Every structure is written in structure tokens, then in C-alpha cells.
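With one protein chain withheld, the remaining protein chains of the complex are depicted in position.
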Amino acid sequence: MHISPDPHADVALEVRRLSTHYLLGPITLRAVDDISFTLRRSRTLCIVGESGSGKSITARSILQIVNPPGRIVAGEMLYYPRDGGPPVDLAKMPPRGRQIRAIRGRDIAMVFQEPMTSLSPIHRIGWQIAEGLVAHGMLSKRAALKRAIDLLRQVEIPDPVSAAERYPFEFSGGMRQRAMIAMALACEPRVLIADEPTTALDVTTQAEILKLLKRLQDENGLAILFITHDMGVVAQIADDVLVMHRGQVVEHAPVRELFADPHHSYTKTLLAASKKLGMAPPPARADIHPGPRLLEVSGVTLTYPAQATLFTKPKPPILALRGVSFDLFEGENLGIVGESGSGKTTLGNCIIQVLRPTSGSVRYTDRAGRTADLATMDRPALRHVHREMRMVFQDPFASLNARMTIGQCVGEPLLVNRILSGDRLRARVGELLAMVGLPADAAQRYPHAFSGGQRQRIVIARALATDPRLVILDEATSALDVTLRGQVLDLLLALQPKLNLTFILISHDLGVIRYFCNRVAVMLRGEIVEVGSTTDICDRPQQPYTQQLLAAVPEADPARRALIGDVSR
Amino acid sequence: MSVTAAGLPDRAVSRLATASEARLMWLRFCRHKVAMASLVLTILIYLVALFAEPVAPFDPDKANARLVFHPPQMLHIFDGSVIPRPYVNAVRLTRDPDTLAVTYVPDRSRKVYLGFFVHGDPYKLWTVIPSDIHLFGPVNPRETAFLLGADRLGRDMLSRIAYGARVSLSIGLVGVTCSLLLGVIIGGASGYFGGRLDWVVQRLIEFIISLPTIPIWLALAAALPKHWSPVKTYFMITLIISLIGWTELARVVRGRFLALRSDTFVTAAFLDGCSRPRIIFRHMLPAMTSHIIASVTLAIPLMILAETALSFLGLGLQPPAISWGALLEEAQNIHSIATAPWLLLPGVAVAITVLALNFLGDGLRDAADPHAH
Partner (left out) sequence: MGRFIARRLLGMIPFIFLVSVTVFVLIKLPPGDFASNYAAALAASGETVDDTMLAELRHRYGLDQSLPVQYVRWISSVAQGDFGFSFKWQQPVSSLIGERMGLTLILSFATLLFTWAIALPIGVYSAVRRYTWGDYIVTMLGFIGLAVPNFLLALTLMYVGVTVFHTDLGGLFSPEYLDAPWSFGRVGDLAAHLWIPMLILGTGGAASLIRIMRANLIDQLHQPYVDTARAKGLSEFTLLFRYPIRIALNPFVSTLGWVLPHLVSGSVIISIVLNLPTAGPLLLQALLSQDQYLAGAFLLLLCLLTLVGTLLSDILLALLDPRIRFQ
């Protein structure tokens, strides 16, 4: 092992030619393939890549917590201890040994993606934070529990004394992630590895967590390795960026350089896709000229009655939607944006009558010009409406019946509505598949043979089968990687004029809405707080919540770090 | 990380791509060696049950006072030449001159040759087709060969076990069918309609599960009139067993129904304009069949064990009906086991069958739900 005399005293971890492979019988999967990088004090390195690029496995490799059959097969990971002693190679340490354990949590700590499942459900928060201190013999149990309260205060959790006594399920997602960070910081580590720490959180919560991480870094001089798929987040917090693609590093550069002058074609694609769906360009759909009114939603309310049991106190009923009203005009693209729990998906389901509203009306004008209230319509009449009004769902894997071929899936609405059958049905299915850019032989295949993006195209083909007028897209691109997201949206936009379509796009992602919609409705706690043209909402938001939401969107431009304040050095 | 496509040749990929879910399940099942072996064994056991008459070398009710507690005879394959010629050594009955106890001494001088498809005791296959061909048996129909010994009336245990398989295994099947009907209807309704009905069904299932089954079975079986015909008793016993057994299936069906009801592809089917029956039968039920098949396979052995236990205690099927449990009833007495331990052999048959069905069910469950583990 070659130990270089360290030219920079601030190096905390140096990874050289690391390879982690998964040995799956005859197939070897090179999850991490020969990558190198350096982590320095007070600096943040972002590893960015799409799903399956190997970025999380890189993070796990450092602490030697790769799950079998994954194994580090080559490379060095030199950790420079805080006392200035010679570096130690983490890759040489046995994954269950005492040496690596002494470093885990104490010198290198980690924050995981899912704050709910990453915390033990049955232990108190305070103890989970204190545990590391006790395990490393730094403090007694009693002192560690006291320290846990300090840490909770540091991560800005209100009333830390009682919070320490609570269980994770009593916390919100953002609070849990704060607790996770407190846990990681307990032993005052030199290096913090954050594996997609904000992916499961709402955008406003994400902004808070990013701010918190930045503050803590400034206070403690942490070296941070931040894993993410979101170029916006990268632009906001990274000092250096490493782009991974299929287990390999395709580009490694300081953040401004990378955004200003990307070299590798994959980085360019990635940046272009995130810029397209980012907040920087002017809204794209200002040129839409809506036709007559298609849908008039007024006062839609959905109440879930409280679960009354014999021996518990009655709880108040849950108001999922409170008097939602808006109009939709033919040919326009309406975006419904909101954070989790805002009721946006519920609203979509209430419009198409998967859920029946408790009160209010959804008046729809059909192709023949007749207007009727869907909320009070019976099932047979609804079947007719459902030919004109279709839906595309969030999860492309769950929305296709795994036991039917693609041809059967796409042809189903035509078959059951007795529109087409036999050879004409087959021909129409082929036509629909071609329309969404899939090969003709896809019809004989089963859903398991397709990737997420392809499946979403199949679902779109099924939605278009009955020649609809309105398509509700319920988070239809959220499960896809950013490059695919742009492709699917472009496909829909290209089809819109040909097929005279109107879209409602439900999303938590303002960038997607900004790109796709000409009008936006902002939802909060079951209500629409603001409706307006995309330009107005994005550039001149009136309501404080809309302003807050917009401010929280990480902009894919390292020159403008509105989120955490400009800290460029 | 596209793993599936990476190391496979293109043709294999395209074959997998057009493989239906059932075929994929079968492919996954085939990788499970023990389960495959169990499948073959299970099929063999059921074939024995189906063709008990020709498989059994003798009439199971043919008693012979001179062959009481005849011990099992060793099967020899080769008789001094390389060509197989199976035989057993004949046995001589002797009496201890002092105690007068009966002992059987192998008589090496006399051999009973066995053959395949020999003529023997006449029977009517499925009570219809008369024949006297047996899969194997002594070449000379007047000789006897008891590979598994004889019982207290000198009846061939092997033949009795083969006939017992028919009753015990069919009780498993009929019982599971009843349970399945109850389970699918009650569990399905509970899962589909939800609400108050679901609450009531859930409490009912909890209640039934908290009852100790054997005392309840005993009480129910004791209520059956003694003078009933074996067929009537058989059906009542089956019904009694399935009255308890449906709960597990109902839980599986309900759970799957609830999970599926909120599945996106079911919502999609509704929006496609599918009628309620089409949603249930075309979309939801096919997604449940693999789970149901696995649960049913795991429920059959429980039924078999239940019948065996009841008949063993003398409350299930009674002689002259032959079932594994009824055969074991003869082994209740410690003194008869001490003199003729081969009376326990029906129990071995039970154990092997239950084991095979359990492995089979486990393999099916793993194949049906590859992501569960």
C-alpha cells in the first residue's frame, strides 16, 4: 500500500479505484466500477446519477455495509484520522471486525434515505441517538441521553426533552430525518455520508434539511458525501460533483465548472433534462388557447368518517378535500401542485369518480355537448364518461395487470366497451403502440419485459385507446428518472394537438408543471389556495404558501444558491 | 441495473418476455429441487389412492386366522442371477412349546416369487370395472407375501394402506374444496365489501381460531349418530373438519382481496369500463390464484392430519371403513404395538404424505411470491 505524504491537511477520506461487484451466480454485476474521489473538511462532494448508477452502493462501500452478495473487490479507501496520524485503509478491514466498527459512527457517520424505516420503530428517539455514544465508550448511558437532548436541540427539533422520550412513528417525516441527522452527528464525526437524505421528503422540508446540513457543516467542518439524483439539489449544496453512470464515473468536476461546461455526453443529457424541467426557463405553455369549458368542479368535499369502535373515543372525521372549485377548458393543460397530504391525488380520483365526493359537483360537458354532474351519476352512465375521461397513474409497475399481455392491456377498454374486436382491435392496438413509440411485437409480451419508462408509455397507449378528450396524469412521471420524465412529457405534448387532448397534471414537482401546464392550481390541506396562469404563479405568486413552495425548489444553477445562501468559496 | 437481460442470450430474453405469469411461476418452481421431488411424490401417492384396487396386491378385507400378526417379509430382487426375479422367503408358523406363543420363522427353502400384473383377488375398480389384475403380487395367486406385515386378522397391511390412502387423501381434497368454497366466498365478500361485514367476519375468524380444534371436533364427531352409513359419516367428518379449516383460507383470500382492491391495475380496469364481474374474475382472481393454490396445498395436510386424529380416537371413520386414521386406531393399544410394530406403518404413510404436501406448498408459495423473501 502506497501512503502518499498528504499535501492537503484537510483531506478526510480518499477513495482510490474502488470496485464493488455483485456476484449473482454466473453474472457479475459491476455496481461500482473503478471509481476514485477525495472528501475534504468543510466541503461537500455530491455523487449524482439515475437509479441503478451505483451511487448508493458507493456510499455503503465506504462503511463496508454492502449487503451480500455485494463485495468490495478492489481499491483503497484511505481515512485520515483526526489526530493527523497516518491514513488507514478501510477497504482492507474485515466488514465485521473491530477496526471498521470503531470508525463507523464515530469518524464516518451516515444518514439514510427513508427516515421511517431507518429508525427502529420500537426504541425511543433519545436512546437511538445516545446509543452510538455509549457503543463507542465515549459517554455513560445517562450522559449520552442528556447529550441526545442537546443534539435534538441542535437539529432544531422543538421541545427536545419530550421529543427524546418519543417513538419515531410519533414524528413527521422531516422530524425523523432531523433525528437521523442528530444520530449521525452524535459522535462528532469527520465525515458524513448522506444517501439521498431528502428524496422521501416534501420540497419545503427538503429545503429545511439542506439548510440544516449546511449550517452544521459550517459549525463542525464536516466533510460531506451527498448522494442524490436531483441536479437542483446538487447545484444548491455541492462543492464538487461526481457523475455516475452504470457504476462508472463519467465526470468529476467542481460544481460551477460542471454546470457551466459539462464534458461528457451523459452529463449534458442529465443537465439538459433537469434544466428543461427546472425553474429557470420561462414557462413553456403560454401559447395555449383554451376552448369552451369542459369541466366545472365546484365545492367538492370529501370526508372520511372517523373509525368509531366500541371502546375508543370518537375521533373527528378527516376532511380530505374542503370545497374545491375550479374550471377546466378544452385544450388546456392544468397543473395541480401540492405536497404530500395536500389532497391533490384525492382530487384527481374525485374528478374521475374513483372516489365519490361527499358533497359538491363535477359537471362535465361531453362530446355531444351534454352537461351532467358526475358526482351523482350512476355506474352505467359513468362508463360512458370514462371513455372520454382517462387516467395515467404514478406507478407504471402497478398499473398493468401482470397476467395480461400488453396487447390485452391496451385493448381492454376497447374490448369491454364493445368498440372494437378481433383483427380490427389488434390493428388499433398496434397503431396505439406505434403512437407511443413502442415496437409492434410489444403486444405479445408481458409487462415484466418492459422498463419503467416503457410501461408508462403502455399505460398512456391504454389511456388513449378510447379516443379520450381529457386525460388526468396522476404523478405520471414521478417514478421515472429525470431524462425519461422529459421524454414522456414531450410525447404527451406532441400527441395533444393531433388528438385534441386536455390534460390535468397532478404533481408535487413544480418544474414538471411549469414545463407542461399553462395553468396551475396550488393545493394545501385539501384546499386550492391559488389558481392562475403558470407565468403568474411562478413569477408573481400571491399567496404566502405558494411563495414558500417556489422558494423551496432547488434551482439547477450553482450561481444562484437561494436555498442555502451563497457559500461559494 | 438491468440484471435479467445482462447475461442471457437474446432468444432466452425474448422467450421470457412472452412468458405468462403462470409460466414464470412454473419456471421459478422448477428451480426448487425439493419441491419438484415432492410434486412427483405427491402425484405418485394420489395415483396409488386413485388406483388402490390394482395397486394393492390383495383384498384388504380378506382375513386369515393363520396369518394373524404376520411380520413383514424382506423383498429380494435377485435370485442367484443377474436378471431380477423378485421373491420373498416363505414363513412358517410355529408355536413356542412352553408358552404357546405364536412365532413366525422364515423358511429359506421356500420362495414366493412376485411378478408384475399378476392375477390375484378379484375386485371391481371404482366399484364398476371387474378385474383381478394386480400391479404386483405373488405369481401364484394362492400364495401370500406381506411386504408390510399383516394385522390382527391376518389382513395385508400394504393393501390396507393403499385403500386407506383413498379415503384419507380424498378427505383432504374434499375438505379443502369445502374450506376453499367457504373461504373464498366469506373471505372474498369480507374483503370486497369491507365495512361492517368485514368487521363481523374478522371477529368470527378470530373467534374460531381461538378455539382448541380437537375438543370441538371431538364434540361434533361424537354427535354423529352411530348407525349412519360410512359414506354419510365420511361426508359429515369432512364437513366438520372443513368447518374449522376455512378460516386460514378466508384470511388469505381477504388479505389478497383488500390488497388488490386498492391496487392501481384494478382501478385502471374499473376506469377501462370493466364490469364488476370482469374486474373480479378477469383481473383480481387470476392475481390471487397462485396464493390460493399455495394455501390450499398447505391446507390439505392439515385436513389429513385432522381426519387421522379423529379416526384414531374412534370418533371419525369406523371399521369396516379403511382410512389411515382408522388403521392407526388398531395401534392404540401399547400391547398390540409391542407385538406388531408394523401396525404403526399407516402413520409413516401419513407423515410422508404430509411432508411431501408441505414441501410442495412451500415451493409453490415461494414461486407465487418471489418478492416475499
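Per-chain residue numbering starts at 1, and chain names A and B are given in the order in which the chains are listed.
Assume contacts are C-beta pairs under 8 Å (C-beta built on N, C-alpha and C of every residue); 3 or more make two chains touch, one makes a residue touch a chain.
Quick caveat, the model's predicted, so the values are computed rather than measured.
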Exercise. Which residue among A:65, A:161, A:286 or A:494 touches the omitted chain?
Worked result: A:65
Problem set entry | Residue of B:91, B:150 or B:328 in touch with the missing chain, whole complex considered | B:328
For this session: With the full complex in mind, choose from A:136, A:214 or A:561 the residue touching the hidden chain.
Result: A:136
Exercise. In the complete assembly, which of B:97, B:130, B:225 or B:277 touches the absent chain?
Worked result: B:225
For this session: Spell out, residue by residue, where the missing chain touches subunit B.
Result: 203, 207, 209-216, 218-220, 222-223, 225, 301, 305, 308-309, 312-313, 315, 328, 331-332, 334, 337-338, 341, 344, 347, 350-352, 354-355, 358-359, 373
For this session: Quickly run down the residues of subunit A that touch the omitted chain.
Result: 60, 63, 65, 67, 96, 98, 101-106, 109-110, 112-114, 117-122, 131-132, 135-136, 167, 169-170, 180, 183-184, 310-312
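The rule is short, and it goes like this: only the chains that are shown with their structure count from here on.
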For this session: Using mean C-alpha positions as chain centres, tell me how far subunit A is from subunit B in Å, no decimals.
Result: 51
Exercise. Residues of subunit B touching subunit A in their complex?
Worked result: 1-3, 6-7, 13, 16-22, 24, 263-265, 267-275, 278, 283, 286-287
Problem set entry | Residues of subunit A defined as touching subunit B within the complex | 24, 26-27, 29, 31, 52, 54, 352, 354, 383, 386-387, 390-391, 393-395, 398-403, 405, 412-413, 416-417, 444-446, 448-449, 451, 459, 462
